[in-house]
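Here it is, the structure, as structure tokens.
One protein chain is absent from this view; the other protein chains keep their places.
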Amino acid sequence: MKNKTALIISAHAADFVWRAGGAIALHAEKGYEVTVVCLSYGERGESAKLWKQDGMNLDRVKQARQQEAKTAADVLGVHDIQFLDMGDYPLDFTSEARDRLVDTIRLVQPDFMMSHSMWDPYNTDHMNTTRFVLEARMVAQAWGHNPGEKVLGAPQLYLFEPHQTEQMGWKPDTFLDITEVWQKKKAAIECMQGQEHLWQFYTNVAENRGNHFRRNSGGQAGGRNTEYAEGFQSVFPRTVDEL
Amino acid sequence: MKNKTALIISAHAADFVWRAGGAIALHAEKGYEVTVVCLSYGERGESAKLWKQDGMNLDRVKQARQQEAKTAADVLGVHDIQFLDMGDYPLDFTSEARDRLVDTIRLVQPDFMMSHSMWDPYNTDHMNTTRFVLEARMVAQAWGHNPGEKVLGAPQLYLFEPHQTEQMGWKPDTFLDITEVWQKKKAAIECMQGQEHLWQFYTNVAENRGNHFRRNSGGQAGGRNTEYAEGFQSVFPRTVDEL
Amino acid sequence: MKNKTALIISAHAADFVWRAGGAIALHAEKGYEVTVVCLSYGERGESAKLWKQDGMNLDRVKQARQQEAKTAADVLGVHDIQFLDMGDYPLDFTSEARDRLVDTIRLVQPDFMMSHSMWDPYNTDHMNTTRFVLEARMVAQAWGHNPGEKVLGAPQLYLFEPHQTEQMGWKPDTFLDITEVWQKKKAAIECMQGQEHLWQFYTNVAENRGNHFRRNSGGQAGGRNTEYAEGFQSVFPRTVDEL
Amino acid sequence: MKNKTALIISAHAADFVWRAGGAIALHAEKGYEVTVVCLSYGERGESAKLWKQDGMNLDRVKQARQQEAKTAADVLGVHDIQFLDMGDYPLDFTSEARDRLVDTIRLVQPDFMMSHSMWDPYNTDHMNTTRFVLEARMVAQAWGHNPGEKVLGAPQLYLFEPHQTEQMGWKPDTFLDITEVWQKKKAAIECMQGQEHLWQFYTNVAENRGNHFRRNSGGQAGGRNTEYAEGFQSVFPRTVDEL
Amino acid sequence: MKNKTALIISAHAADFVWRAGGAIALHAEKGYEVTVVCLSYGERGESAKLWKQDGMNLDRVKQARQQEAKTAADVLGVHDIQFLDMGDYPLDFTSEARDRLVDTIRLVQPDFMMSHSMWDPYNTDHMNTTRFVLEARMVAQAWGHNPGEKVLGAPQLYLFEPHQTEQMGWKPDTFLDITEVWQKKKAAIECMQGQEHLWQFYTNVAENRGNHFRRNSGGQAGGRNTEYAEGFQSVFPRTVDEL
Partner (left out) sequence: MKNKTALIISAHAADFVWRAGGAIALHAEKGYEVTVVCLSYGERGESAKLWKQDGMNLDRVKQARQQEAKTAADVLGVHDIQFLDMGDYPLDFTSEARDRLVDTIRLVQPDFMMSHSMWDPYNTDHMNTTRFVLEARMVAQAWGHNPGEKVLGAPQLYLFEPHQTEQMGWKPDTFLDITEVWQKKKAAIECMQGQEHLWQFYTNVAENRGNHFRRNSGGQAGGRNTEYAEGFQSVFPRTVDEL
């Protein structure tokens, strides 16, 4: 029987680590084949530390960022990581890139997808990525796009946690307990040599989301003893057999 | 081992039937003990047909409405139905009524709760009920309220479907397949002799929510063959181990 | 004296039928010349049933869909139907297509316009169409665009009902009684052979909007005896001489 | 045949003048019987100028404010003005006051109602008034409230313009041309001796809403030559026979 | 010359510490006289640890909580701390309590005020407090309330950070650098013996808000080297002489 699958679309090379590393590692341990698609390396906009080095150029930055992302992906148990190399700051959303993403979506046939928040005035790449993903998801569902291929069902699209949640209008409706894979997420975070200033930040986030998990799983009466969690916002309604 | 439980708070006697009858019947079949609390009989505001009869008075209306509600509750497999008799149009939200609801919440220790939409300009009883429920839920969690009693955990509060969803700002995030209990819901609806004009309306709602269930469970590629569904909006985030 | 006119912009060939068929038929009966512009045939994304037939190709799908749309338009009394053939899933919004739409807007000089909801995460074609229409409306008002042509006034833009209203953030502020033209809308719906699964859905919608019409025209005290209605959201404020 | 009627609910004595004086005068000229209900005189919170006079007390302030309001009402052609004397800053919303308002609503059987914006962090009296009005409207529709009386239909509730529109989240969807009654509104405004600092402010508002009326009635292509207008937000959807 | 002043309204005894301890300590160091008003001790709802002790009763809980709050207030340099003892879970908002708060507001004549988020489905005391504060602020501005007293100007009302910001719809528009008073806030936090489980949580919050401060003060190009910050949402617009 086919394994379950998940597809994470990351605007820049490191986004999937900070924002969804726990979900990736946890579902990988559960047997999901998790595919990560990085639209860019974050080579221009999220590599300040590298650009401060002498003799740096775009290719070397890309290479370094790709290497970090691959290492982090290995640590998290990612099944496949792809780099669409669409440029960053800003991403260049061509129809060719969209068709490549559609191909991947159809190949993976994900049980769920993940991407960025709907709004981000600091970083238009993030919000544009989510629009791009919604469009690709729609195309992947179209019977007339590459007729004969297996069309996509209706996977949930989760929006992972942005940097300043309130400014992005992001509201988590789902907290995932990542306590048992926290060491993997921590190790993956520490692959991101160029952004060491964010390590403690996302550790704090994971701890505080753990608190939110405990509060929502049992209130003041107890609740689960979760230490680390991640939050997600769902785009689509769930379909269930029990509340 | 203790059965699972659910607590439905209905502003007027019939609300739980139109809006959550499927969820009640389904969970009753699954072994949940479902308690319904009707804050009023809808005796003044939702009994137009009765009031048009000669010689009608408040007690007779209440009696008739209570009888309908009890019959419908039986059909749905409700474990317990309570009538707080708080008056309607408008409901009178006293601290005594709140404490009675808190008592019930603590006794039931619900796995989930249900109430009305957050906003309803047509019917302030509905939105005030939800505020009242949020307050009672908070008190039920307080260690210092009737110390020694078992305090409440953190059950989800689902908001069931209002009459004009868009005007109420209600957005369902969860669709529940009620196909297998549809006949029970239909029978319960037909207990509401005084509001026959709503029978077809809520049948249409159930069918169209079935369409939404199919769309969200599998898109154009297929999806589950659900015929009837109900929609709910969650107030609190979920805490999960798998997405 | 010139007839009144209306302009309906439909992302895919069938949208105008489900969502505005009643308004079209009613205004046609009132003497409006109603023009429908279909940006695409919905050939790739909304023709699943056709694509499941052997030997199907894009041209044959387009032809079949065009035929259905034309037949439905005839049934509804449409004055003119145009197909911009912009492709679908996704629509390709070129400046040439925009200028063609501007030309039509200026020729028609509509008393009101209609298009899709502002937001649709399931179908980005829908929301992108509305943006495209807003842009075309703006250009049609510009004195410097094709100087000498008659510029557009300030027609209302109504947003017709999307498939899952609450997910689209669509809120109707206007209900139109379509009882007297319901048979025409029903007949037009039944022209859509490829989407038979939606016939009952939109019949239910029309009945339930009829209920909303009754509720808003007279509350519990009575109200108009409307059987079928359609709902619309206005983008712009109305200008009136009496409230 | 019975005249058309309108009912304006004003938290403090002067609100109806600034915010709806044009609508009142215009509809009075059209033959509507317009009833104004002032919940208070604004005696404590909106009479600063009076309180700065020597020897002022609550009764004298109320008297002065009542006199101003009555004079303004006369100028506007108000049919009936009532003062519920509920106190202000804050208003005291008792069930007795609500029942009095319900009585008036039922007597007037208004074709439309008017009240304040839904939100006002500067002045909680305003937003609480609107909640109170919604509740009274609901009770007036209940067949079981004072059975035998004529119950209310479903009149629109318009929200008139607050002082700082954007802070109140108020969005007008209807502009009313008040050019022909502007002199009456101006005269009524000038009855408000205690708030002379607002005369120019609301003249500017009327002129600028005139601009908005012109823009929305015809865009850059022309539009009606309206000089003065008032804006209103509708709470409920309209039910129409033509768009 | 009179010192500047600030007024912090805290629903329960500890709220001012977690949410505004830094702002209090910082402004106290700048010479502001900071008054804290605790509407309750949080005796029923936020004292779980105390209630788990043998022989506990309401008075002892209140005493313990009052003692903690006073000690924390001392550490932060609070000028005056008041306890209105309105009960908690739920707070009892009487007109007498409101008048007491109005008296304090007028005495303090605060340069700014602070209170809770506008919405909190977990804890209705929080959001009801903010409504209560808005009402008291309005009354304190009324010339007719206790005529002769100095009326209030128009101080900003800041909403301090709630526990789960996104669920509360709280969006900070102002970050305050509290690095230099962090040790005081930390010491005040550690006065809260009954809620040790929140110490680390609010330390993480302060660190991550420090990150947000750095990001907003200088982006990727640098920015101020802030280590700890607090976030606030403003209710009213600012009035300035320079942007």
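By written order: A, B, C, D and E. Residues from 1 in each chain.
Assume a residue touches a chain if its C-beta (ideal position, glycine included) is under 8 Å from a C-beta of that chain, and two chains touch if they have at least 3 such contacts.
Values in this document were obtained by computation on a predicted structure and should not be read as measured data.
Considering the complete complex, the chain that is not shown touches A, C, D, E. Of the listed residues E:L152, E:M168, E:M192 or E:V205, the one in contact with the hidden chain in the full complex is E:L152. Interface residues of subunit A facing the missing partner chain: 43-45, 47-48, 51-52, 56, 58, 61, 88-90, 121-125, 167. Residues 6, 23, 26-27, 30, 112, 141-143, 150-154, 156, 158, 172-177, 212-213, 215-224, 226, 229, 231-232, 234, 236-243 are the ones on subunit E that touch the missing chain. Within the entire complex, the positions of subunit C that touch the omitted partner chain are 98, 131, 134-135, 138-139, 141-145, 147, 157, 235-237.
Note that in this section only the chains that are shown with their structure count from here on.
After Cα superposition, the angle needed to carry subunit B onto subunit E is 120 degrees, rounded to a multiple of 5. Under the contact definition stated at the top, the residues of subunit A that touch 2 or more other chains are 141-143, 172, 212, 215, 220, 231, 236-237. If you sketch which chains touch which, the pattern fits none of the simple shapes: not an open path, not a single ring, not a star, and not all-to-all. Chains touching one another form the pairs A-B, A-C, A-E, B-C, B-D, B-E, C-D, D-E.
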